[in-house]
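Can you keep this structure in mind? I'll have questions shortly.
Missing here: one protein chain of the complex. Every other protein chain is in place.
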Amino acid sequence: MHGFQHLYIPGPTNVPDPVRQAMNIPMEDMRAPDFSDFVTRLLDDLKSVYRLKSGRVFVFPTSGTGAWEAAITNTLNAGDTVLMSRFGQFSLLWADMADRLGLNVELCEVEWGKGVPVEDYAAKLQADKDHRIRAVFCTHNETATGVTSDIAAVRRALDEAGHPALLFVDGVSSIASIEFEMEDWGVDLAVSGSQKGFMLPAGLGLLGVSDKAIEASRSATMPRCYFSFADMIAFNDTGYFPYTPATQVLRGLRVSVDMMLDAGMESVWARHARLAQGVRRAVEAWQGCSLVAAAPEWYSDTVSAIYTPDGVDARDVISTAYYKYQTSLGSGLNKLAGRVFRIGHLGSLNPVMLCAGISAAEMALRDAGAAIEPGSGVAAAQEHFRSTTPDTALAPAKAA
Amino acid sequence: MHGFQHLYIPGPTNVPDPVRQAMNIPMEDMRAPDFSDFVTRLLDDLKSVYRLKSGRVFVFPTSGTGAWEAAITNTLNAGDTVLMSRFGQFSLLWADMADRLGLNVELCEVEWGKGVPVEDYAAKLQADKDHRIRAVFCTHNETATGVTSDIAAVRRALDEAGHPALLFVDGVSSIASIEFEMEDWGVDLAVSGSQKGFMLPAGLGLLGVSDKAIEASRSATMPRCYFSFADMIAFNDTGYFPYTPATQVLRGLRVSVDMMLDAGMESVWARHARLAQGVRRAVEAWQGCSLVAAAPEWYSDTVSAIYTPDGVDARDVISTAYYKYQTSLGSGLNKLAGRVFRIGHLGSLNPVMLCAGISAAEMALRDAGAAIEPGSGVAAAQEHFRSTTPDTALAPAKAA
Amino acid sequence: MHGFQHLYIPGPTNVPDPVRQAMNIPMEDMRAPDFSDFVTRLLDDLKSVYRLKSGRVFVFPTSGTGAWEAAITNTLNAGDTVLMSRFGQFSLLWADMADRLGLNVELCEVEWGKGVPVEDYAAKLQADKDHRIRAVFCTHNETATGVTSDIAAVRRALDEAGHPALLFVDGVSSIASIEFEMEDWGVDLAVSGSQKGFMLPAGLGLLGVSDKAIEASRSATMPRCYFSFADMIAFNDTGYFPYTPATQVLRGLRVSVDMMLDAGMESVWARHARLAQGVRRAVEAWQGCSLVAAAPEWYSDTVSAIYTPDGVDARDVISTAYYKYQTSLGSGLNKLAGRVFRIGHLGSLNPVMLCAGISAAEMALRDAGAAIEPGSGVAAAQEHFRSTTPDTALAPAKAA
Partner (left out) sequence: MHGFQHLYIPGPTNVPDPVRQAMNIPMEDMRAPDFSDFVTRLLDDLKSVYRLKSGRVFVFPTSGTGAWEAAITNTLNAGDTVLMSRFGQFSLLWADMADRLGLNVELCEVEWGKGVPVEDYAAKLQADKDHRIRAVFCTHNETATGVTSDIAAVRRALDEAGHPALLFVDGVSSIASIEFEMEDWGVDLAVSGSQKGFMLPAGLGLLGVSDKAIEASRSATMPRCYFSFADMIAFNDTGYFPYTPATQVLRGLRVSVDMMLDAGMESVWARHARLAQGVRRAVEAWQGCSLVAAAPEWYSDTVSAIYTPDGVDARDVISTAYYKYQTSLGSGLNKLAGRVFRIGHLGSLNPVMLCAGISAAEMALRDAGAAIEPGSGVAAAQEHFRSTTPDTALAPAKAA
């Protein structure tokens, strides 16, 4: 292998060098007297990333899947009815987990390519006069299909119905990348993981929790220990953890949170929107390719799932990109296998990195038999990037 | 701060440079076609570290606490009776977890300083003719007191009683450091974590599982998803994981496993025994200090818990070591707080590193009012190390 | 800044991760008893990279410029006549150094875009019956213009003239990247630096020296201490250095040399040829752009110097690439300033990395006013890379 491997999967994402440096450290005592200051400030700053004023953010040594489970087992009881929708592999898996954990899942099946069915949710919530529904689940960004849903609208639906259900959001591939307003949207449980917008290795599951959810956790009866909110609160309040935390990744998290808050979350979101649009321009330019996302309102700014042209096996595209072009693309999951490849465009990226990824996809598509024009996608992306560069990126001399 | 911080806690332990280098990497695709080879070989080699021929080793992105929970929720049912013993903070916490997860804990209280009460266990197992006891739990190495228990003897007790209970072992601070023979001792579930003998950052919970335990997991009814053996088996069998694994630490684990298997596990154990003896020599030399471990049969080769002389607050020792001597010592936990400090002597250490740690403890003890002789502990340790150096460490010229 | 900076200058080049890891180390004693083994093997293996059977390779803590000076001061005397040629900034600087060090430089001025004038050299050597010319200097690869010269032909000219002059070669941007046969070509002094084909940070000057050159050094009278061959030989023969070597970079050099020798030097050269051709395809596709290299026989496989279209200031291209696209391109040096930018394509690179660099150049060219077609260069490069991928890069499944 020569040169580096190119990574365009929707997580793990590229780790910025300052974060990589911050994790290149000797181990430390997680019970040291001054470790608590570090933890207290970090947990506090995470609330700013989540745009949370009240409530808390928990950081578990786990994956996003573990944070899904933590959200459920701490706040719900076996047999509780929850409203969920399925429109991709990850919303499907979350519903599956809810079922396995003993919840009564009221499931809205949605065409893959669309997202949370707000009208259906609204109707069901209006109809649920005795508040049998204890929680409403939304996959904010369905990583398998590149579809972003409207969480603010779900909150409005809850409010208009005067419904007290908890609002669960899977923000694994949205938080720290695209607009997420936990406080304003009244989200009660918001799941994320370190290896996406946080630009870190996998290993941390993050969970934003509202005061209402914490209140609910006090009476919830599902068994849990490792993921117990109560244990975590008791220790976090003193600046420590109930068991050994993954300090190496926490030190990296400190730097990635600083990078984001220094830039401002709005700037982080704007950057992702600009990069995503470049990828979509490329897809438009590729004859026979199209997004899985059914309409612009569903377009995700963190990942694009792309149908290959008829007769072109997406698995060939992915395999060729990997072996021939040292480029990791995301695969089509579940029923999209063979028909779809994905380009992750979240985290520590810039336009030229995406031109590389688009070039790799383009070569692999052609190798796999797609009749696309060489360079067509890169050209379209380039023109987008040229015309949208933020003023702040100009050379000092030019700007003067 | 000048120079490096000295780390003598019983985990996280010092990370060897080859392991640190192996974790200084860009991220990678955990679904890449060749990632499965890496995983398959790694999981296989972990069995050699566990000395397991049948069964499996699972690697969860979690802590040792999470692995405790995985062991329980996959193989037992709410209401099951389990035999446990408490003789330190970690055996206490595991019993607490078992209780919270709905098990019926039959608890043997043991004086702190001793370990698993094999005779009591044997008697109870003999008496349990209808096999009400579903599992026997042993904390192999109680990290809080520096006490190692005799797991082989517990196995014999089970066998002599003809008892079918599962044998659970907490090997968090023993596996990969001191003798552990999972296959020979008939251990069914053996918990460990990355940040101890494996010489890695925290973040991985490792769990050795016998075929019998896997069989038990097929009918066990406690809810679990994140920690599900079934999901893990299904994916591990193909060389992948059911959710994003902590690839960075796995790459480090590859190197630490290679280091151990290249040396041979017997050599790893012998090294720990030698280092531990050096620390114990120092403790003997310190007037008024003594080990918490009640007798040599209980001495742990990975951690020593040390009573300070009467009138000397161990918290002062620890705080002075930390702030004045840049040295992290372990604290006295629970009822040992203030009376005990701990020296971790596991992982990537050598005699001169321990001389440093003993020196720091010695200075801090004197600062805290202990009337020990300056240099007395180091002198005793030095003489031990001088006389026990393995032949292989001799200079080529000298050896010839 | 987001994502990484893209580096396409002709040195320093991208450092492969295994090399980066190898330099992430604590310091070591350069007089340690086993350090000599490391040095001896490394110096020996460097001869394989240089394709040298006799002679030696020296490694000085210096830059390529220092190695130029070492070559001169060790083997020549003030007032010696040397034959040199100038056709770019680096051949110009070397001639300038020779002059400043008191040599009598017989200079062939060559049009920039061409290289060593073999016929002129041959004629002068034939005419120099009394062997007044003590040394012939050749810049193998002129980094400023992207021109490679024919060293084997210069050797033939020397041989045909029966001329005993020493053959000096500046191989800073050729050795370890493009064909270089020190033994076969009868090169006496061959200069290189760590930050080019060796894929390391700057800091080491490497110098291949023939037995004939070493012999010459025994009677040469220019003062030198730091760069003294005699001192270096005396210490290197024992496996050490006369002063503190840059051990960190030497540890990286060990890995980069292993990478090259494991692949085989022919494979290294072939890789560079393929990558270079991709860049040239892009330049051909850019309307109004052209290579400085005057004809295919002069094309360099490590760097391309590219004229911008009329009216387009190359400094704008470079500045825009840097500030707007986080991409470092090489600048036009000396009289090429403003008219030329350069793309370095040596070291640890792969096709997709070059697609990124070509994309950046393309965007910057258009921003600077060039009327090139968007994506045209990338398209041409892609098609080249698609059609030339080595079989060994194919997916196992496909290859079967």
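So that you can tell them apart, the chains are marked A, B and C in the order they are listed, and the count of residues begins at 1 in each.
In this section, contacts are C-beta pairs under 8 Å (C-beta built on N, C-alpha and C of every residue); 3 or more make two chains touch, one makes a residue touch a chain.
Predicted, not measured: the structure shown is a model, and the values here were computed from it.
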item	value
Contact set of the excluded chain (shown chains only)	A, B, C
Touch with the omitted chain, as defined above, among A:D17, A:D44 or A:E215	A:D17
Among C:V39, C:V191, C:M222 or C:A379, residue touching the chain not depicted	C:M222
Options B:D17, B:D45, B:E106 or B:D128, residue touching the unrepresented chain	B:D17
Listed residues C:G88, C:G208 or C:P245, member touching the removed chain	C:P245
Residue ranges of subunit C at the interface with the undisplayed chain	4-5, 7, 9, 11-15, 20, 23-24, 26-33, 61-66, 68-69, 73, 78, 97, 100-102, 193, 195, 201-203, 222-223, 225-226, 242-249, 319, 322-323, 328, 331
Residues of subunit B in contact with the chain not shown	1-4, 6, 14, 16-17, 24, 271, 319-320, 322-327, 348-353, 355-357, 359-360, 362-363, 366-367, 373-380, 382-383, 385-386, 389, 393-398
Residues in subunit A touching the chain absent from view	17, 20-22, 24-26, 33, 395
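Just so it is clear, only the chains that are shown with their structure count from here on.
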item	value
Inter-copy rotation, subunit A to subunit C, in degrees (Cα atoms; steps of 5)	180
Furthest chain, CA centroid comparison against subunit C	B
Central chain of the complex, centres being mean CA coordinates	A
Subunit A and subunit B, separation of their C-alpha mean positions in angstrom	35
Gap in Å, rounded to a whole number, between the CA centres of subunit C and subunit B	53
Two or more partner chains touched - positions in subunit B	20, 24, 26, 33
